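With one protein chain removed, the remaining protein chains of the complex are shown where they sit.
For reference, chains read A and B in written order, and residue numbers begin at 1 within each chain.
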Amino acid sequence: MSTVAIARPLWRRLIGFNLLTATALGVGGFFLGWFIGDHIQGSSISYYSDSAGQNDLALLLGYGLGIAGFLIGLGFANYPLSRMLGRPASLVEKDDQSLQRYFGLCTDHKVIGMQYLVGIGVFFFIGGLNAMLIRTELLQPSPNVFPPDQYLTLVGMHGTMMMGMMTSGILGPFANYLVPLMIGSRRMAFPRIEALTFWLLMAAGVVLTTTIFFGGFQTGWTGYDPLSDQGQIGMDSYLLFFALVGISMMLLGLNLLATIITMRAPGLTWSRLPIFCWSVVATTLLMVLAAPVLIATLLMAAMDRTAQTAFFIQSAGGSSYLFENLFWVFGHPEVYVLALPGFGIVLELLPVFVRKPLWGYRVGIAGMLGVTLMSFFVWQHHIFFSGINADLRPFYMLSTEIISIPTGFIFLCAMGTIWRGRMRFSVPMLFCLAWVFNFLIGGVSGVFLSDVPSDVTTHGSFFSMAHFHYTIMGGLIFSFFAAIYYWVPKMTGLRFNERLAKIHFWMMFIFFNLTFMPLFVLGFLGMPRRAVTYAAHLQALNDWVSTCAFVLGISMLVFLTNTVWSLILRREAAEANPWRSKSLEWQLPTPVPVYNFERIPVVTEDPYGYGMPSIPVAAGAAPASGTA
Amino acid sequence: MAKKLIGVAVAIAVVGAVIALYVTDYLLAYPKTFAAAAATPQRTANLTLASVPAAGTITPHPTWVSYFAIDGHGRWHHTTIYTVPANALVHVTIYNFDGASGLRNPFIAQAQGVVGSKFQLNGKPTLAINPDDASHVFAIAQLGVSVPIPGVADNAKNPCSEAPCSLSQDHQTISFTFRTGKRGSYRWQCLVPCAAGFILGFGGPMAAIGYMDGFVRVV
Partner (left out) sequence: MDQHNHLRRVGLLWLLASAVATPLVIVLVGPIVPPGSGSVEASGQVTDNTVLLGMVTPVIVGIMVYFTYAMIVFRAAGDAVLEGPAVRGHRGAQFWWIVLTSATVLFLAAFGSWRLLQDGSGGGQGPSPIAVPAGKPLEVQVIAQQWQFTYRYPAYGGVETAHLELPDNQLVELHVTSLDVTHSFWAYQLGVKADANPGVDNVVYVTPTRLQSFDIRCSELCGLFHGYMFDTGEVVTPSAFDSWIAKQRVLFAPATRVLPPYATTYSPDPQRRAG
């Protein structure tokens, strides 16, 4: 229902629960919290009374109240307060499709998906910029550009920003946008929580970037205690950032899981659920179970830094092992949170571009759920040589090798799907094929790392860096771009420029491999991670890597150019279903109506109804009616 | 379309400016380099340093322990990056105004890598000190140099509390000579956990260039 718009003066339009108010309250809250923190920690606690701005409690309270102010300013407190005051439950979507919805609290899951896409994109570029600066420093074996402490902050910022932001990299934008559409629902189970997860993540990103005003942090993204206890107050930015990311992850996962379990359209049984939704289920299980461990660990670290507890200080009765184990109990599921959505996207897209049903649907699901289960049993492979009980190592070697079995199922499904298909090399398909290559290399290098004798040389070296960049960047980021090129035409109704997209793909694929393949060699040749110096004879290889990394960075600029050109400047309309997909979200008009479906559909088959059953199939193959 | 182009251009300019500020202001913040004074005979240099319990309000962290460099006119410079000549003898004099914290590893109580194996402690040739008396250390690991610096007594009558200090205040004078070889940039550090207020005494100033860590640039 729309009313006649009466022009209100600008200043009146600015007042209300919006981003401006949120920013003002956020800044105000920060100073209030700092003030309170300064007055709590007075000279009575002499250990931390350094008046030269090293008051951890002040910074943490400042951030805390700042974020509270920010969220209140956006309007997140309104509904809980109104319910507490006895008002009835309600959910009102803004009917208009205005641009303003994207800059505040909006409960339309499609808006939140787009917010995530842009927000995560911004932080992805910040992380990428830090990576370019790291490679600039590594052009020479001894420090040439950045002082050692700033270099370590760069390294830490790059890793932390990427790991924190990209865990929601697929689920944030794409799951939020698409899952209700794919399951035939009008909304998510908890729309306000969904909006909260986004704005929490943005606030967290601001917290992390402001670490540079407080001296940065020198522990890398793993934040090992006791080193993190030594840090200046910039370390608290890291702790709070990751805690907020953990909360955001938990809520995001909970919301998606509840939505998929409870809000599927009639007829959409579990065996008809799109494989992308299955990957979301597998991922959310990890998010919900692993993130709390992280939050608890970071709380303990923060208490060590402020309240003089000694969870991780060995000389006062704690243990550095406790941190390592707790961190990696979260850390390993975390990396599968990064990998699983990529599996889902590739298996979702391949059928569309080879015009065949998804092959081995049940095997693929078994693979994803197998990965989810096993990822809780492998974490000690990150600390094989920390002095853990030597009896444990063969067990963890076994469990880590075993986890490659379900991972292999994904490849099996991909291979079966493309067999005798009619392959079209559209840009999303190119990224999916690149995913296969990159994840193959990444996965195989993981086999080396899981072998304890081999790991003696490669642990903590550039070999393990190359492994996780291949799986996370080569896997997740490539599937992220596949998803962007595939679904953005539906999300925005606009076409990408095909030529720029192909340039982006080829530059990115070629130079990604040229950058990260030599890192395996560097690791084998003895170059440790996070070190600002390296042996002089490794310079040629490092210079090659840095140069290729710069070109890889330029390929991202090509993508940005395409985005600006296609989505802001040229704005050429896209067809409603350019890829001729049979999936439910593509049967909707573009732009997708606010309430998605006029009538909730009744689902009678899975979205993989491609292929011609009359083509003779070989003996032994299952018939075309959905068994696998 | 033209308005959109302008909008995009402005956005790029703003982002570029923010990036430039980040890189230049935060990332490239190095202390200035201080040159050791050339001396006679040829290929020798003199480096005069001081270590103080608080760096004072002229620095961003007034309460942090810090080294300072003192030039020929007695002026104090807040930097820990020194240039010395290659293939030379460098005479180092350190005035320590700070109290003792004690060594974590008593091995460092013995001087290493100095010409003549001993250093001068208030004029007396000394090989090692009591580990509990150590206040700071001057160690250039890559050159094998490590000299412990004892602290001012706790009951000193006229201590200096923050830089700049004057030589009339209580201090210990340490001097030693080390030999430089080929060109390069070598890091040096203190090895005493002297960073008050930080766990294990190794955070803050102990992990900051310009306070308790720095570089010796052999040119």
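As a working rule, contacts are C-beta pairs under 8 Å (C-beta built on N, C-alpha and C of every residue); 3 or more make two chains touch, one makes a residue touch a chain.
On a predicted model such as this, the values are computed, not experimentally measured, just so you know.
> Which residue among A:Ala307, A:Ile405 or A:Ile600 touches the omitted chain?
A:Ile405
> For the chain not shown, which residue from A:Ala22, A:Leu227 or A:Leu584 touches it across the whole complex?
Within the whole complex, the residue contacting the unshown chain is A:Leu227.
> For the chain that's not shown, point to the residue among A:Val456, A:Leu557, A:Ala573 or A:Val602 touching it.
A:Val456
> Of the residues A:Ile15, A:Leu81 or A:Met415, I need the one that contacts the missing chain.
A:Met415
> In the full complex, which residues of chain B touch the absent chain?
These residues touch the chain not displayed: 99, 101-102, 104-107, 109-110, 112, 127-128, 130-131, 139, 141-142, 144, 146, 187, 189, 191, 193-202, 206-209, 213.
> Just the residue numbers, please: which parts of chain A touch the chain that's not shown?
The list for chain A reads 46-47, 49, 143, 148-149, 151-152, 218-220, 222, 224, 226-227, 230, 313-316, 319-321, 324, 354-363, 383-391, 393-394, 397-398, 401-402, 404-405, 408-409, 411-412, 415-416, 418-425, 433, 436-437, 440-441, 444, 447-448, 450-457, 459-461, 524-526, 528-533, 535, 580, 608-613, 615-618, 620-622, 624, 626-628.
We adopt the following convention: only the chains that are shown with their structure count from here on.
> Using the average of all C-alpha atoms in each chain as its centre, how far is it in Å between chain A and chain B?
Each chain reduced to its C-alpha mean, chain A and chain B end up 42 Å apart.
> Under the definition above, what is the set of chain B residues touching chain A in their complex?
The contact residues of chain B facing chain A are 1, 4-5, 8, 19, 22-23, 26-30, 60-64, 184-185, 187, 196-200, 202-204, 207-209.
> Considering the complex alone, what residue numbers of chain A touch chain B?
47-54, 129, 133, 142-143, 145-150, 154, 212, 216, 218, 226, 229-232, 304-305, 313, 315, 564, 568-569
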